[in-house]
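This is the structure I want to talk about, given as C-alpha coordinates.
Excluded from the complex is one protein chain; the other protein chains are retained at their positions.
And then chain A:
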Amino acid sequence: MAEQLKADLFLDLKGMLCPLPIVKLSQAIKDLPVGAIIEGVATDPGVMADVPAWAKASGQELISIEQQGKEYRFMIKKVK
(Lines give C-alpha, C1' and ligand atoms only; values in the text may rest on other atoms or scores of the structure.)
Protein backbone atom coordinates (compact mmCIF):
# COMPACT_ATOMS: atom_id res chain seq x y z
CA MET A 1 0.00 0.00 0.00
CA ALA A 2 2.53 2.55 1.23
CA GLU A 3 4.83 1.73 -1.67
CA GLN A 4 2.33 3.09 -4.18
CA LEU A 5 2.17 6.52 -2.56
CA LYS A 6 4.54 9.10 -3.87
CA ALA A 7 6.24 11.29 -1.30
CA ASP A 8 6.38 15.05 -1.83
CA LEU A 9 9.40 15.31 0.42
CA PHE A 10 12.06 12.84 1.42
CA LEU A 11 13.69 13.29 4.83
CA ASP A 12 17.01 11.67 5.56
CA LEU A 13 17.20 11.29 9.35
CA LYS A 14 19.93 8.66 9.37
CA GLY A 15 22.42 8.95 12.21
CA MET A 16 20.20 11.33 14.18
CA LEU A 17 19.16 10.59 17.74
CA CYS A 18 16.36 11.90 19.95
CA PRO A 19 15.04 14.60 19.75
CA LEU A 20 16.40 15.41 16.27
CA PRO A 21 14.16 13.15 14.13
CA ILE A 22 10.92 14.70 15.40
CA VAL A 23 12.36 18.22 15.45
CA LYS A 24 13.41 17.90 11.79
CA LEU A 25 10.08 16.31 10.95
CA SER A 26 8.12 19.12 12.57
CA GLN A 27 10.21 21.75 10.80
CA ALA A 28 9.88 20.03 7.44
CA ILE A 29 6.11 19.60 7.61
CA LYS A 30 5.57 23.29 8.37
CA ASP A 31 6.49 24.38 4.85
CA LEU A 32 4.34 21.79 3.08
CA PRO A 33 0.74 22.20 1.94
CA VAL A 34 -2.07 20.15 3.50
CA GLY A 35 -2.27 16.76 1.80
CA ALA A 36 1.47 16.54 1.24
CA ILE A 37 3.26 13.32 2.08
CA ILE A 38 6.63 13.07 3.77
CA GLU A 39 8.72 9.96 3.58
CA GLY A 40 11.42 9.60 6.21
CA VAL A 41 14.21 7.19 6.88
CA ALA A 42 16.03 6.97 10.22
CA THR A 43 18.47 4.68 11.98
CA ASP A 44 17.43 5.48 15.55
CA PRO A 45 15.19 2.61 16.80
CA GLY A 46 13.48 5.21 19.03
CA VAL A 47 11.55 6.56 16.03
CA MET A 48 9.36 3.43 16.05
CA ALA A 49 7.72 4.83 19.19
CA ASP A 50 8.43 8.53 18.70
CA VAL A 51 7.13 9.11 15.17
CA PRO A 52 3.68 7.58 15.89
CA ALA A 53 3.53 9.54 19.17
CA TRP A 54 4.54 12.74 17.37
CA ALA A 55 1.88 12.16 14.71
CA LYS A 56 -0.79 11.58 17.34
CA ALA A 57 0.18 14.61 19.42
CA SER A 58 0.47 16.97 16.49
CA GLY A 59 -2.61 15.68 14.70
CA GLN A 60 -0.91 14.43 11.54
CA GLU A 61 -1.61 11.11 9.84
CA LEU A 62 0.86 8.28 10.09
CA ILE A 63 0.43 6.22 6.93
CA SER A 64 3.06 3.61 7.65
CA ILE A 65 6.15 2.85 9.68
CA GLU A 66 8.32 -0.19 9.32
CA GLN A 67 11.74 -1.58 9.99
CA GLN A 68 13.86 -2.55 7.00
CA GLY A 69 17.08 -4.06 8.25
CA LYS A 70 18.83 -1.38 10.25
CA GLU A 71 16.64 1.39 8.91
CA TYR A 72 13.22 2.63 9.90
CA ARG A 73 11.00 4.02 7.17
CA PHE A 74 7.82 5.95 7.66
CA MET A 75 5.29 7.97 5.74
CA ILE A 76 3.34 10.88 7.16
CA LYS A 77 0.52 12.79 5.56
CA LYS A 78 -0.03 16.41 6.50
CA VAL A 79 -3.73 16.70 7.32
CA LYS A 80 -3.80 20.13 8.97
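By our rule, a residue touches a chain if its C-beta (ideal position, glycine included) is under 8 Å from a C-beta of that chain, and two chains touch if they have at least 3 such contacts; residues count from 1.
Following the convention adopted for this analysis, contacts and distances are computed from a predicted model.
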| item | value |
| --- | --- |
| Protein name, per the UniProt record, of whichever chain is missing from view ("Putative multiple sugar transport system ATP-binding protein", "Acetolactate synthase", "Rod shape-determining protein MreD" or "Peroxiredoxin family protein") | "Peroxiredoxin family protein" |
| Contact footprint on chain A, counting only the chain that is left out | 15-20, 22-23, 25-27, 53-54, 57-59 |
